[in-house]
Structures are given as C-alpha cells and as structure tokens.
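The structure that follows is given in the form of structure tokens.
A single protein chain has been omitted from the complex, and every remaining protein chain is retained in its original position.
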Amino acid sequence: MRDVAVIGIGMNKWGELWDISIRDLIAQSALLALDDADLNKVDAMYIGCMSSGLFTDQEHLGSIGPDYAGLCPTPGIRVESACSSGALAVRSAYMHIASGMSDIVMAVGVEKMTDVDGAGATFALASAADQEYEVYNGVTFPGLYSMMATHHMHKHGTTRDQLAQVAVKNHFNGAKNPLAQFRMELTIDAVKNAVMIADPLTILDCSPITDGSAAVILCSMDKAKEICKKRIVKVIGSGHATDSIQLAQREDISYIKSTELAAKQAFEMADKKVADIDFAEIHDCFTIAEIMVIEALGIVDKGKGGPATLDGMTAIDGKIPVNSSGGLKSKGHPVGATGVAQMVELTKQIRGEADKGRQVKKADIGLAQNMGGSGASSVVHILEGM
Amino acid sequence: MSSPKYWREMPQRYRYEAAKCKKCGKVLFPPRLICPACQAREFEQVNINDTGNIETFTVIRVAPAPFVDQAPYPVAIVNLGDDVKILCQIADCEPDELKIGMPVRIEFRKIQQEGEGGILMYGYKCVPEF
Partner (left out) sequence: MVGIVGYGAYIPRNRIKVEEIAKVWGADALSYKKGMMLQEKSVPGPDQDTITMSVEAARRAIKRANIDPTKVGAVYIGSESHPYAVKPSGTTLAEAIGAVPDCHCADFEFACKAGSEGMFVAMSLIKAGEVEYAIAIGGDTSQGAPGDALEYSASAGAAAFVFGRENLVAECLYTHSFMTDTPDFWRREYQFYPRHASRFTGEPAYFKHTLGCAEAIMQKANMKPADFDYAVFHQPNGKFPMTAGRKLGFTKEQMEQGWLSPILGNTYSGASPIGLTAILDIAKPGDKILMVSYGSGAGSDGFVWKVANRIKEVQNLTVQTRPSLESNRRKYLDYGTYSKYRGKIKKLSE
C-alpha cells in the first residue's frame, strides 16, 4: 500500500443556503479544493452524501459531481453510510490511491437539507436508523441519543452540566470560524433552559439542519512531494467498523464500540497511541455523542467523558483540543459533508492556517472520528504533518 | 407506508415471533438468515417474553409527522430477558413515572395510521406492570 497525503482542501460557508442547489454545492467545495491544490483535474471523485434522493429527489451524484465541477469524464463514486458518508468518501479515496489505482483523487462531502421542510428532514434523517424496529415505533434521532444520555448518566453519573459544556465549548470555537453556521457563544444555563426536544436533550444539545459541502484532494506521497506547495499532511491511519443498526442490540447502550474498533485499526496502521494525538475533530451530533466518543477513542476512561469535558481537558487550550472547528454543534451538520469537513479542519490546523483564536498550538498529529446513525458505523482517520 | 412493508413484519409486531439459533441459543428479534453470534444458519421459531424492565428511556417532545398529535410520549429500550431488548413506546405512563428498572408488559396498540384514508398500523407498546 502506497503512502497518501492531503494536498488540497475546500469548504464553503455552511447554513441555510436557499440560493445554492445540490449541484453547485458540490461544485463550490470541489473548485475551492482544486484552487487550494493548484490543480485543474483529478483522477476520480468520491462523493459522500447520505440521501440526496430523500432530500432533493436527486440520485446519480456519481455523474452530477464530476459534471457540475467541470470534470467529466472523470469517474464519480457516491458512497453512503448515513452520517459517516463523508469520512467514508475520504477513506475510499485513500484506498483508491494506496492501492495504486490512481494518483490524485478528490473526496467531496455534501448534503442539501433545506429543500424539504422540518418534517421531511426528520423523515430523511430517520432513514439512518432501523425503519421497522426503531423509527416505526416513533423514536427520533434526538430520542435515540437521549436514551444513550439517560443510560450514561445512570451508569456513570454524568451530569446535565457536563453535557451542556460540550455545546458551550464547541460554540466558543465556532464563534471564531467564519464558515460555521451558528457563531453565537452559549452558556450552560442557556443550553439547559432551551426548548426540550427529548428528555434530557434540548435543542441546544442537538446539531442543526444545514446545507453545506467540503472537499479534500488526496495524492500519492511521491506525487505530493513534487506538486504540493504547502505543508504536506500525511494520512497515517484509517479505520472503519460497524455495529448493529438497532440501538437496543448494542452490547452497551451508551458506549460506541464501532468507534473503539475503527480507532484501533487507525492507531495500528499509524503505529501511534492515543497519547500521541494533539487534537481531534469528533462527531458531536448531540452533546452526549462527544462524551461517549472521547471514551471510545481512549482519550479518557469509560464513564469519565463528562467530568473531563467540564474540567476543560478538551477545550481549545486544553490537553487535547476537541472540535476546534466548532464541531457539528456550531459549525453545522450537512450530513454527508461532515466527515470531509473534519479532514479539512485537521489539515488547516496542521498547516497553521486556522482562524485567529482557534488555532491549536501544537497541531502535528490530528484525529478525525465520524459516525453514522446511533453509532452503527464509525470511520476514524489520523493525519500527521510532515 | 407501503402495505407489503407493513404486512411483512406482522408476525413480529402482532405475535412477537423471534428465531432461536439452534447452535448457540441466541434469540433474534426480528429473525434473520444468519446468527450474528455464531454464524449458524438454522433456527427454531420462539416468542420473545411479554414482560421485562426498562433499561433506558426518554420522552419525545418534538415528534415526527405520524406522531405529532401524541407528543409528548415516552420511548424506552425494554429488556425482555434472554438477551432480547426492544425499543418501543411506553403507554399509560406519565413521563415523571418512568424509572430505569421499571417492570413493564407488552400490550397491543395502534402505532400509526396513514392519514384519513390509508392503512392502520398496529404493533407493540409497553405498559407499566404494577
């Protein structure tokens, strides 16, 4: 397997982008990435998108992606794993190059969520859960994560304040990110007193509905050394694991086993330990998710995610900054784009290009964790600056 | 909701039919083609228990379209024993009565309906067992 590097990144401003169609959303970030890499073509394009069909009635992104990015006849491949579609696109691009098939491959993530109304978006998002044994009975995604939160609080003593602190921390970072959807700062009380969605999670514990895209261009290391004009960021680890789709069938309802296993693969491939990681972008679709994920990654012991967060371990100036971008909570969560945006952030930080106030001081080795549904799939990448 | 999709799951939704792996004894609800625990492919038909305990719960306050009129309603993961857990609504119970460990019993209820003219869809909820 060949070594692979990130040589180009691009991301548009996320929010409710009424004027921009899904075609142009893909094109925007694709062009930004090409410009960043100073390229005008790639050998293949992977498109991570959860459900362009349910949100916009448009499938066949494998054609639309290259078409509207001006790249036909370049091959386009749509990959999907619910909310981990983005990282899956990155991993697929990585494997494509590592295998020797091609030299330069783009991974773009996209989701256009506002062409349907709230009910339509909820319906589309619910397709990430078990239709017949979860969704049929009236549970929602906030409902699934709320049950994980209740279980976690009961089992480990995690508190409501600790959950809220995840949102507070991530908004503190996102406030300094001009591409983030929600840039207001929050307090613990504001999070706790917001409207309840599913006990105990309020609307401020939940990531939003967002339109957005992000793209990275990966390149074989040999070629990268020739053409990349910025600090080369190497993909040193990649891992992917699955778990039962039903939350009820997990071994431990409030522990993300698929993340633990995906991370293990990535660490082994990178020959690194969790202590080597300087900073991380992780999948805070709900505040409780970040707490469970830092446990599954081994950043903290099982059950200690809450206190660690409240104590500031994962703050921008903490021991291991988590979600310097603002996370899904503040930056937004256009489902398929998230995993790619995480890679954009890691690369920016490693290059020293992050916005003022949110540049991680020591940013040489970064980890990205992206997961689908209630933890039914997880994809982990580790990047290291050369 | 398509008729075939609804009808296919009736044995599970109406009669709680599950599959027990002939090799390792794991009970699968719903039944599957291959046992996730031991990879065996032969099963016998069993029913899941109709009583259990709440393992975790929440109260859905912002509901999806088919359930909007019933919000707020409790949803829980119920442990029915034999390593079988189901996700379902808890009926006949106030949100503040919910407790982890609470004993409950399955009851037949109407789960959804397709507007004024579409099919009615039934299934299982749990009620408190006092």
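A few remarks follow.
Read from first to last, the chains carry the letters A and B; within each, the first residue is number 1.
Keep this in mind: contacts are C-beta pairs under 8 Å (C-beta built on N, C-alpha and C of every residue); 3 or more make two chains touch, one makes a residue touch a chain.
Here the structure is a predicted model, which is why all the values come from computation and not from measurement.
Every shown chain touched by the omitted chain in the complete complex is listed here: B.
Contact with the omitted chain, checked across B:I54, B:A76 or B:I111, is made by B:I111. For chain B, the residues touching the absent chain in the complete assembly are 10, 14-15, 69-70, 89, 91-92, 107-111, 115-116, 120, 122, 125, 128, 130.
By definition in this document, only the chains that are shown with their structure count from here on.
The geometric centre of chain A is 31 Å away from that of chain B, both derived from CA atoms.
By the touch rule above, chain B contacts chain A in their complex via residues 5, 9, 30, 36, 55-67, 70, 73, 75-77, 85-89, 95, 100, 111-112, 121, 123, 125. Taken together, the chain A residues at the contact with chain B in this complex read 119, 122-123, 126, 132-140, 142-143, 146-151, 154, 195-201, 244, 246-249, 253-254.
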